[in-house]
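Report on the structure given below.
Coming up: subunit A.
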Amino acid sequence: METLPQLKTRLAAAFPKARLEIVPNGSPGNPDSLWVDAASGLKVAGFLKNDAALQLDFLSNVTGLDWLDKTVTEKVRVKREFKGQEIEVDEILEKIVPGYLEVVYHFYSTPLRHGPLVLRMRTENRTDRTHLPSLVPLYRSAEFQEREIYDLYGVIFDGHPDLRRLLMWEGFADHPMRKDYCEPDDYEYEPTPHGALLEKARRHYPREAAHG
Partner candidate 1 sequence: MQLAFTIIALLILAGATAAVALRNLVHCVLCLAVAFVGVAALFLLLGAEFVGLAQIMVYVGAVAILMVFALLLTRNADLPATGPLVSKSWLTGVSIAALVFGCLAIGILASGVGQAAPPSPQLSVRQIGEELMRNYVLPLEVLGVLLTVSMIGAVVIAMTDPKPD
Partner candidate 2 sequence: MVDFAQPENAFKPGLPGAAEPACRVVPKYSDQGEREGDWLEISMGPQHPSTHGVFRMDLVLEGETVIRLKPVFGYLHRNHEKIAEQTTYLSSMPYTDRLDYFCSMTNNWAYALAVEKLAGLQVPERAEYIRIITAELTRLQNHACLMGFLMQDLGAMGTPLMYAFREREKILDLFEALSGARMMCNYMRFGGCRIDLPPGWLEQTRRLVADFPRFLDEFEALLTGNEIVMARLQGVGALSRELAINAGISGPMLRASGVNYDIRKVDQYGIYNRFEFRVPLGAHGDCYDRFMLRLLEMRESLRILEPALKDIPSGPIIDARAKLRNFKPRPGEAYGRIEAPKGELGFYLVSDGSANPYRYRVRPPSLINLTILEDLCLGQKVADVVIILGSVDIVLGEVDR
């Protein structure tokens, strides 16, 4: 398989409007990945599937990822007026980088037996603009996996034929795999040696806890 930069060049030529970026992988020996913007995600995936040199027809794995809002501190040299003079001072800027939800796709090719090609797409933020294109029109294998990501992360896949919760029940309100998910404070009474849990249980089940 061609290297990722080569592929990127070809893709950029084929889709001039697409925003492509190579995301380096910190772990040695593991492939870097290609970040595609949501708008051209479906087109790029179609290219990967149908290109004769790639023939990535096997979408093996679709993963959701949750990146929280980050506060980045950086030192900036700014000019300030100080006693009538303009001097340069270091100032520490705190910047909030908005978090986003990310979906990672692992493509393989069954006829050419190469892979994986790792593709990523990111939503604009974690709250209200969590739309990504669904790859189900191209790859049926994404059907349940996208439903699962919708269920557990809350990414909304536009174009998915049957976007329902997969693992949690219908009517469940939250997305449990998000990093800031807080488990609901209701559970069955179980005696436990752990003091904190016992305390919590006592609040819910005073009678049982008293006996236990």
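Throughout what follows, a residue touches a chain if its C-beta (ideal position, glycine included) is under 8 Å from a C-beta of that chain, and two chains touch if they have at least 3 such contacts; residues count from 1.
The set was built so that all candidates are chains of the complex that A comes from, given by their letters.
Because the structure is predicted, anything quoted here is derived from the model rather than measured.
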**Complete:** Only one candidate among 1 or 2 touches subunit A in this complex, and it is number 2
**Request:** Name, in rising order, each residue of subunit A that touches candidate 2 in their complex.
**Result:** 25-30, 33, 57-61, 63-65, 104, 106, 108, 110, 113, 116, 118, 126-130, 139-145, 148, 152, 154, 156, 162-171, 173-177, 180-186, 196, 199-200
